[in-house]
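Okay, handing you the structure first.
Only a single protein chain was left out; the remaining protein chains are all shown in position.
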Amino acid sequence: MTLARHLGAALVIAVIVVLLSIQLSAYRDYQLAEVAAYLVAVAGLTVLIGLSGQISIGNGAFMAVGGYASALLLTHLGWNLVLILLASVVVAAAAGAIFGVAAARLRGPYLAGATLMLAVALPTVADQFQHQLGGDQGLSVAITPPGFLGGSFPPTRWQAWVTCAAALITLILLANLNRSRVGRSWRAVRDDEIAASLSGLNVARLKVLAFIISAACAGLGGALLAVVTGIVAPGAYTLTLSIALLTAAVLGGLGTLPGALWGSLVLVLVPTYLTNVGSSHGLSSAASSSVPIAAYGVILIVVMLVFPSGIQGGLRRLFGSATPMPPVLSRRRIPFTALRRPAPGRENQEEGPS
Amino acid sequence: MQEFLEFTLGGIATGMIYAAIALSLVLIWRGTRILNYSQGGMAMFTTYVAWLVIQHTGSYWAGFAVALAAGLVLGSVLEFAVVRPTENKAPLNAVIVTIGLLILLEGLAGIIYGGQYRSFPAAFSIKGLKAGSVGLGISPNDVFTAAAVLGAAVILALVFRYTSVGLRLRATAFAPAVARLLGVRIGRVLTLGWALAGLFGALAGVLVTSSTFLYPNSMDSIFVLGFTAAVIGGLDSPVGAVVGGIVLGVVLSYAGGYLGSNLVLVYGLAALVLVLMIRPTGLFSSGVTRRV
Partner (left out) sequence: MPDAAALTIEDLVAGYGQVTVLQEVTLAARPGTITAVLGANGAGKTTLLRTISGLVKPRAGRILVDGIDLARRRPEDITRAGVAHVPEGQGVVTELTIEENLRLGGLIRSGGAARSAALADAYQRFPLLAERKRRLAGTLSGGERQILVIARALMAAPRVLLLDEPSLGLAPRMVTQVMDLVRRLRDDAGLTVLLVEQNARSALAIADHGLVLNLGKVVAAADAATLSADVALRRHYLGF
């Protein structure tokens, strides 16, 4: 039974995380928490792209929704952490639903463009509502470890526990979803939308569902990141964040949950390293902080052109179970429709956006 | 009433910028069925090049010309080096590659020029024009902006209609396989399409940046609005792109003018979603049926 196996594995990982977090320094605990927060968001995105075949360049915006929701709930209502996290999932999912219903009819370029616009437009909302959302300064999110752990318990260790627990739960849910009927239906839609709808699947609803789930994951990731960093501000939710999430999903291997972990690790560890490399080569601080941004671009291009199955694909090949390429990337784009044997009378029909 | 006039004229001037971006997107979409998400990044980058030239020579027009040339070169180089290899792969590859190009260009601009906001000169005065005592809400520079985009679009239309290069471009867009069988070297035509797109993007970049600032993300919002304009116009039609740009510019000018300008991007997003829900093929598409 896979659920039991997943739960068992999660338990083992949880124990390891707890032991590890006690050994690690506060800074490493902080990084661990960051990785877990990103992992939640990246996992949702990789499921969206890899399984349902839709692409979003706007999941940073849903992170913002989750982050701001948690900050507002904490400041105004003083809810406890678990409730806040759940509520931010719900709020982000609702935002995803509103957007997803509009986006369900959209394919490739339209959907990606609309989500790109969402990522660019949403941070401007914080400017408009200075009082409620704190403008450029943002809102602070102060979470302290619960009293029973004792007053001297390191907050970073507590954050690592919370985020890792949330990440584990998310991954278990996503893994089960992947193996469920919904997951199979997504793959059917991804591989051949027309065939899927002919076989009775509600394509639009399945696509919206995938979009909502990815938005909910992004919302949770955003709320967790807010807890870890202690602040939500529009400057943190730029287009660059959305593309960073995409980079992590692509680099890890689209559609694979372990890949989301590899990608998130890179997302947390590599930028600091690259920024340091930049400044040690005499770049100004502004310039060296752009090095990781350029690196995302290089990663996206190189992975797509050279090893589209990403890190996870590479690992699988290394350990023998050959999965050549994420299925979402294995179909060929044939821009010249008529190069295929033409059906009489349809030879000049343009191929629709796909 | 005077406000309305100002908003309308101002909207048309801004709309021409969106039209230029929309045209650049349409030029590539028609030939390759790729939406070039890096168009804004390309325009930003060529505007930096213009800025650099203006710094060194002190001549706005030198910078202007170099930016357009840089757009041509950048477009063709990117097509050949990065986009061409995705030709036989899944559509998602091309999407992700152009997103990668966008962030790469933005990162490179940050590394080379730093992240600070820089002001970019205008070609002409930015003082408001008046008809008698009535302010028109636009400056001579706005007039130049609109005229430049319109002029470029007209030249493009003439090239499309009356030259053999234009015939190749159109044939490749409508029926690439037929064009190939008639000896048209598709690869070169596609590269040319990207080069022209780079040119229009560069034009939009230098024109718009005089009224904003120049920084690595400076074209993000312009790009998404240009994309919206292209969608309004149907993505396939150059005329639709220009009309879509003007319509969007005017609508957003009213919305910004009467409702407050902070949320212009949100209004733009609303417009995009609305158009996509009502007519996913755009308001001005020629009615060619798309496979759903």
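For reference, chains read A and B in written order, and residue numbers begin at 1 within each chain.
Assume a contact is a pair of C-beta atoms (placed from the backbone, for glycine too) under 8 Å apart; a residue touches a chain by one contact, two chains touch by 3 or more.
Just so it is clear, the model here is predicted, and its values are computed rather than measured.
Touch with the chain that is not drawn comes from one residue among B:F80, B:F124 or B:F174, which is B:F174. Taking the complete complex into account, B:I186 is the one of B:A20, B:A109, B:I186 or B:M219 that touches the chain left out. Interface residues of subunit B with the unshown chain, by the touch rule above, are 164, 167-168, 170-171, 174-175, 177-186.
The criterion applied here is as follows: only the chains that are shown with their structure count from here on.
We define each chain's centre as the mean of its Cα atoms; on that basis subunit A and subunit B are separated by 30 Å.
If you check the complex, the residues on subunit A that touch subunit B are 49, 53, 55, 57, 99, 102-103, 105-106, 108-110, 112-114, 116-118, 120-122, 124-125, 127-128, 238-240, 243, 246-247, 250, 278, 283-284, 286-301, 304-305, 308, 328-339, 347-354. Across the complex, subunit A is touched by residues 29, 32-35, 37, 82, 85-97, 99-112, 114-116, 174-178, 180, 186, 216-217, 220-221, 224, 227-228, 231, 235-236, 260, 262-266, 268-269, 272-273, 276-277, 280, 288-292 of subunit B.
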